[in-house]
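I am attaching a structure below and will ask some questions about it afterwards.
Every protein chain of the complex appears in place save one, which is left out.
The first chain written gets the first letter, and so on, giving A and B; residue counts start at 1 in each chain.
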Amino acid sequence: MDTTLLRIENLSKTFATVKANDNISLEVNKGEVVALLGENGAGKSTLVKSVFGLVKPDSGTITIKGEVIEAGDTAAAIRHGIGMVHQHFQLVPVMSVAENIILGDEPHKGAFISYAEARESVKELSDKFGLDIDPDAIVEDLPVGLQQRVEILKALRKNVDLLILDEPTAVLTPQEIEELLQVIRNLSSQGVGIIFITHKLREVLAVADRIVVLRNGKSVGTATPKESTESSLAQLMIGREVIFRLDKKEAKPGAVVLEIEDLYVKDDRKLMSVNGLSLSLHAGEILGVAGVEGNGQRELVEALTGMRPTVKGSFSILGEVATGKNPRAIHTMGVSHVPEDREKDGLIATLSIDENLVLNQYKNPPFAKGWIRNIAAVNSYAEKMIEKFDVRTPSGKYPINSLSGGNKQKVVIAREMSQDSKIIIASQPTRGIDIGSIEFIHNQLLASRDSGVAVLLVSAELDEILSISDRIAVMYGGKIVAILDPHDVDRTQIGRLMAGATQ
Amino acid sequence: MLNTIKSFNFKSWKFLLSVATFALWIYCYAANMDITNSVVASGMRFGMPLALASMVGIMCERSGVINIGIEGTMLLSGFTGFYVASYSKNIVIGLVIAILTGVLTSFVHAMMTIKWGMDQIIAGTIINILASGLTSFLYREGSTVPNTWPIFDIPILSKIPLLGASLFSQLGPIQLFGMFLIPGIWVMMNKTRWGLRTRSVGENPGAADTAGINVIRMRMTNVMIGGAIGGLVGGFICLELVGSFSKDFTAGTGFTALALMIFGRWNPLGAFAAAILFGLAQALATQLQIFGVNNVPNQFITILPYVFTILVLAFSAGKVRPPAAAGKPYEKEQS
Partner (left out) sequence: MTAYHVLIVKGFQSTAGLQSTLSKAGILIMSGLAITIGLRAGLFNIGAQGQVLSGALAFTYVGYRLHGLPIWVHLPVALVVGAAFGAFVGGFAGFLKATRGVHEVISTIMLNSIMAGIVDYLTQNQFRLQGQPNTRTPEILHSARLPHIFGYPSGFLIAVFLAFFVSWVLKKTTTGFEFESVGRNRNAAWYAGISVKKTIILGMLVSGAIAGFTGAIFSSETTGYFVPAFYSGIGFDGITVALLGRANPKALIPGAIFIGGMRSAQSAIQFEAGVAPDIINLLLALVLFFATAPFLAKLLKSNAKSITTTSGWGS
């Protein structure tokens, strides 16, 4: 009997100028966990989206249990027994958990939804997979980890033969990741085929039966965990040797440049998300703030950069009180900010690369003299920056949305790190970036630190924090729960702290 | 039911306002029954087209499409309905044509915005300009509508002392229909599968898409249903309420309807309440003028509804949550 569940043959997909998937072939068998590995931009998401019908491939076929699937039709994919847990949650924030889970296949009497039945089925699902959730809770009120659960339950609701998980562990603590991996093992032992996308090598080695590596849209090799190490996989992913520990000098921390005292900040839902936080940042050090997303990091950074009002408490920059100042004022005090959401806050997509490079300095000389701007000065400055930070573009005059994610981030970094600032606040600076650019950005941060700048690094990637921080502050529930020295700490310990365990 | 009563917030401003309004009504009724009845009835009659026009906005926006072209839709529908009725000497046919015109107009809007991804506000404006151009060009003077609609008094309800004479008597069929349609839309939105899917498409089309829902089809259908209602309103005004067609009969109703929709928080019942309040305010203003507040110049009375609209918006917009995806075209293939 043919145990092949999914067969992808010669799949190709091009977006504008980028060939996201280049003639990829892949098979998944019943009960097999296939890890799809590759760095950001390698084409993993695009591939599985084709399987699920969210993207219509240009060529190639997808066969499930022997039947060819119509391309670009999500409903058809669902009918064929495919379920998907998405990287960016596909949930309706204002609706309840139950409504989100039943969407598209609602229990009903005629035209009317039977909510009682809906609640029942959610409870059944919860019990079956050991993922507890309240059916009537409104999704946007839930913490991110629980939202992930809703996303997973939604995918598991139907009897799926093939489950696709796209970067499911981004917002989970190490413990929750373990639990999820266990759920995956259970499912595969029940005969469900699983495609597990991740860029975290650790997870791959823990749970995969087979590993398929994508690079630049092509499938470059398969391996099994037995025959692989993190290094060998990384090499497949990038095509060259990767250094895991950066060559960094010891830090020479100086005076305190940023002092946060008992800060309270509310989030968009009017809940207190920064809950009495105190922290000091010294010149010449990189302080890494570790924590699972959703524990107040975003609001903290927004408050520190003047983009969000504070409720109580204060913070001062170089001795001067900065609470309540607007972004422009804080910037003038010597703070640079690499925002978490670069598309929303850091860049203006349709403006040119040059303009984006001077975005928050457009009023200052030499870029402007009073009311009149000096475009020539802007262009020549931009030219230097593009060269120095290795931004890949034929010309600075192109709109910035013509750049890849990594290059866009380089523009933001270039801008923020060239401003003679005393403090750099970098929020998820390497999210969604290819490894080459990640290395580059980390080196830039270290260089800044070596020249006496204070760097506050907020990141959900524990590896990043461990690799470049001089001190680590663990954030949980809006507070700093521990300050650690990266040399004497291990992942399990940090993991527990990130999940709220007390020492 | 008991839970609803128990958890009801008796201190909310909406509740208090309703109580105050009701008390005022009783007072006026006691003072002068006829005038009060006529004012309230007028208020209902002015308010109904606004309420229905808001429904158009709600149907479109809750599925994610901002429709500024309500004005143009009503204009065109009123036009075609009126002239067809006049030519065929049959107002029912006229009404049907009006509704169809509404569907067609909204179909064009839907194509522009959903299929082609044009900016929704600009597309709506273009519809308005087109409608205005078409109607002014094709306008012929002197047509009349053959007969009028039968008028109903609802059997038992119209005899209720306070409410009966003003709310349930002398109703035209469209007004009556509206009174059923509006709660019907509320039920549809909140209790049916169609409503859940529509709302999901308007809040997070990506989520709907991954659940297997055809976003484009849902949006187009909802917009066209909205268009049908818009056609109904246009037909209603020209055939029932006013009985004639003038080049400018919509007079900003379409935009006021949007303001009411925002004020009513995209909820059919809320928009309805807002529309009735608005209609009442207008009826009151007219009544005051009759009373001999004669110093106020004509023009100032005419512009009152526009001033009211701005006030409505100023005191509601800004803290509101429109459907999250309203205004953004849905693009499936995002790499």
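As a convention for this text, contacts are C-beta pairs under 8 Å (C-beta built on N, C-alpha and C of every residue); 3 or more make two chains touch, one makes a residue touch a chain.
None of these values were measured; they are calculated from a predicted model.
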item	value
Residue among A:312, A:363 or A:392 touching the omitted chain	A:363
Sole contact to the chain not displayed, among B:39, B:68 or B:99	B:68
Hidden partner chain, touching residue among A:13, A:149 or A:337	A:337
Interface residues of subunit A (partner: the chain not displayed)	305, 307, 326-328, 331, 337, 339, 344-351, 355, 359-360, 362-363, 368, 371-373, 375, 399
In subunit B, positions touching the absent partner	66, 68, 112, 115-122, 125-126, 129-130, 132-134, 136-137, 139, 251-252, 255-256, 258-259, 262, 297-300, 302-303, 306-307, 309-310, 313-315, 317-322, 326-328
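Going forward, only the chains that are shown with their structure count from here on.
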item	value
Interfacial residue positions of subunit A with respect to subunit B in the complex	15, 18, 20, 46, 52, 54-56, 72, 74-75, 78, 84, 86, 88, 90-95, 99-100, 103-106, 108, 111-113, 154
In the complex with subunit A, residue positions of subunit B that touch it	191-194, 196-197, 199-200, 203-204, 206-214, 321, 324, 332-333, 335
